[in-house]
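Here the complex is missing a single protein chain, while all its other protein chains stay put.
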Amino acid sequence: MIKNQLYKLITREFKPEDTIIDINSVKIGGKEIIVFAGPCAVENEEQTITIARNVKKSGAKILRGGAFKPRTSPYSFHGLGEEGLKLLAKAREITKMPVATEVMDTESINLICKYADILQVGSRNAQNFSLLKKLGKCDKPILLKRGMSSMLEEFLSAAEYILNEGNPNVILCERGIRTFETSTRNTLDLSIVPLIKQRTHLPIIVDPSHGTGLRNLVNPMSKAAIAAGADGLLIEVHHKPEIAKSDGQQSLNLVEFNNLMQELKTVSKAVGRDL
Amino acid sequence: MIKNQLYKLITREFKPEDTIIDINSVKIGGKEIIVFAGPCAVENEEQTITIARNVKKSGAKILRGGAFKPRTSPYSFHGLGEEGLKLLAKAREITKMPVATEVMDTESINLICKYADILQVGSRNAQNFSLLKKLGKCDKPILLKRGMSSMLEEFLSAAEYILNEGNPNVILCERGIRTFETSTRNTLDLSIVPLIKQRTHLPIIVDPSHGTGLRNLVNPMSKAAIAAGADGLLIEVHHKPEIAKSDGQQSLNLVEFNNLMQELKTVSKAVGRDL
Amino acid sequence: MIKNQLYKLITREFKPEDTIIDINSVKIGGKEIIVFAGPCAVENEEQTITIARNVKKSGAKILRGGAFKPRTSPYSFHGLGEEGLKLLAKAREITKMPVATEVMDTESINLICKYADILQVGSRNAQNFSLLKKLGKCDKPILLKRGMSSMLEEFLSAAEYILNEGNPNVILCERGIRTFETSTRNTLDLSIVPLIKQRTHLPIIVDPSHGTGLRNLVNPMSKAAIAAGADGLLIEVHHKPEIAKSDGQQSLNLVEFNNLMQELKTVSKAVGRDL
Partner (left out) sequence: MIKNQLYKLITREFKPEDTIIDINSVKIGGKEIIVFAGPCAVENEEQTITIARNVKKSGAKILRGGAFKPRTSPYSFHGLGEEGLKLLAKAREITKMPVATEVMDTESINLICKYADILQVGSRNAQNFSLLKKLGKCDKPILLKRGMSSMLEEFLSAAEYILNEGNPNVILCERGIRTFETSTRNTLDLSIVPLIKQRTHLPIIVDPSHGTGLRNLVNPMSKAAIAAGADGLLIEVHHKPEIAKSDGQQSLNLVEFNNLMQELKTVSKAVGRDL
């Protein structure tokens, strides 16, 4: 079968039961909906700690934040680098939340592993096979975002690269694909969520912040993602979105995030999940 | 403002309150989620009546069914024509459900108006402006599907054509757009639902059957559509999908549809809607 | 074979030799490259006659011009209607060039047939099957534009609708498809030109004006179209593009068009064609 030539280890045929990834007792892929929240980019200590404390209070389970930022232009803000990682680690110490952050290249894997609990592969590296293979030898869970133009088969094959090198802990993330529609930043392809649940045993979460690029769509599309069967959400939150160094227009503020979390509880329950 | 050059009557600025369309006491655009269900194509009396009776029993409020079918090839089954309309009318008489059916050209508007309660414009006619203008002079509500490659602005402008001719009763329908992803028939763009609710006062429903093309995605994507804020659903149901004359692979059978309706109740409630 | 279910009459298997359409001795689909040129919209007599005279002098063989204009918004300029047709007929009388103009609905077919030599179906009506069928009973050649989201199979099936009703004279036209790239108005898909020449016997021309939406791309993409094997070009020309009522930004002025025609001669010759 052609599909078996592309991938095997990620399929339900190979492993029928759901993969549940346990990070300090936060279980991704189980009955509970897990929300990753935090700023697009780590900017400074006050920002990081303020946001971390608040998203935790609202119910987030994982802190997300970028220290190394892939940006279209070489002249944009590219993150604080190791200093950013240290701030994330500090926030983790204070809040006890595991930290997820992006890894852009093989050279920085070891450095990031020192500070983070989950390594994120961004959509621009979704088919950076050298990176995927090295992450397959890593002992931390990988959060693998779908490429902007990745077909389902390519997305799943990218995950297979990681499993094939020995790392079984891959969390898939739908974050929107590139289409002709420009009223949203990307087109969030939620149909892929149930398809992935049917075909693979891996957890799949959804990023409505990048998926829509519009703050006031994050709430309804978060609900839709959970209703479609997602195991979690990745949400950009900033205590002052209007001065955020990147992606402010799609970040929720602390109040909006707290409201969202309350509303998500009932939707989660309606589809048999906890939050 | 550029947007005002494209459209005006459909905007919230022009009319802040929701448009609620009342068809024999079925209210589309209000608190209640309205489900349109029925076969892709009307095939014969037994099929039509059986499906109509059963979807009604499960909670559908509007019977959908095609008598005139736009098909890619001139050699495919193109529907029963007026005979199909008569069968739909008969099903309406028996079930008391209003009937929605597709109108493909200006010549058949009068004929279809004799039998149907809602006239549907298919995605291939989404920018057939002559048809839209004639429907703007019609006294029946119009169910306007988004074109496969319609940007939001184009979809809304198409509705404006109808309102501008005097018919205020337009129900918008997201049914998937054409993208590079081939694992689903189209890419269901649910983000457009909350965008449309924000910008316009018109009801918006979602067609997960055409939007995904896969029977086992209809259930999760129906839930997602409601969670995203849709006012209703358009669902293909067939009592024997395996022998349906068109779109069998995306039609629910009667049991699947009944189960779906039960599950949708809790999701609807979770987002403050009734079903 | 699946393809035979979609279409048959347009294939090389059915008719191996090229279809050459003869309109008052202008032969489309033969060795000669045929250029259709003229304004996007007919605006007034002076404009129409000036442009017609000049494009003829530069080597155009067919006059194109819109009397009925499909526009995204109901509030844009929609053409002069029959008055526009009369101006086109007058230009034909003066220049002896056959006239091609768009038909938007079945009701206006007879009217347009009175004035025009070629009836154009626009991309928004590329799957308006009722229109296609009526045009199949018409005795004038049809210029069928590809839909913005038409796959090759759908484009060819649309032509089959016309042939299947008895009209063998269809000229296909590639005019760009809708993709994520926004630096051009559409993405001109020239690869479809040699594919169509291989699979069908119908002539295929290219519209670089709509295909790119940018005046300074019309020249290089016209050359590319001919190099790829197109049988002709459809080019928007205006004597004063800066005041054109529609599509001025993609219209060549008279000097630019004349220069283009000179440069196209050598490219045509290089691929064994005349101009």
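Per-chain numbering from 1; labels A, B and C assigned in written order.
Here is the rule we use: contacts are C-beta pairs under 8 Å (C-beta built on N, C-alpha and C of every residue); 3 or more make two chains touch, one makes a residue touch a chain.
In this text, all values refer to a predicted model and were calculated from it rather than measured experimentally.
In the complete assembly, the contact with the undisplayed chain comes from B:R178, out of B:R71, B:R92, B:R178 or B:R273.
Residue in contact with the omitted chain (choice from A:R178, A:K223, A:H239 or A:R273): A:R178.
Not every partner is drawn; the one left out touches subunit B at residues 178-180, 182.
Against the chain not shown here, subunit A presents residues 5-8, 70-76, 104-107, 124-125, 127-131, 133, 147-149, 153-154, 157, 160-161, 164, 178. By the touch rule set out above, subunit C reaches the unshown chain at residues 149, 151-153, 177, 179-184, 187-195, 198, 211-212, 214, 216-217, 220-221, 223-229, 266-267, 269-271.
Just so we're on the same page, only the chains that are shown with their structure count from here on.
With centres taken as mean C-alpha coordinates, the chain found closest to the middle of all protein C-alpha atoms is B. Here the CA centre of subunit B is 34 Å from the CA centre of subunit C. In subunit B, the residues that touch at least two other chains are 149, 153.
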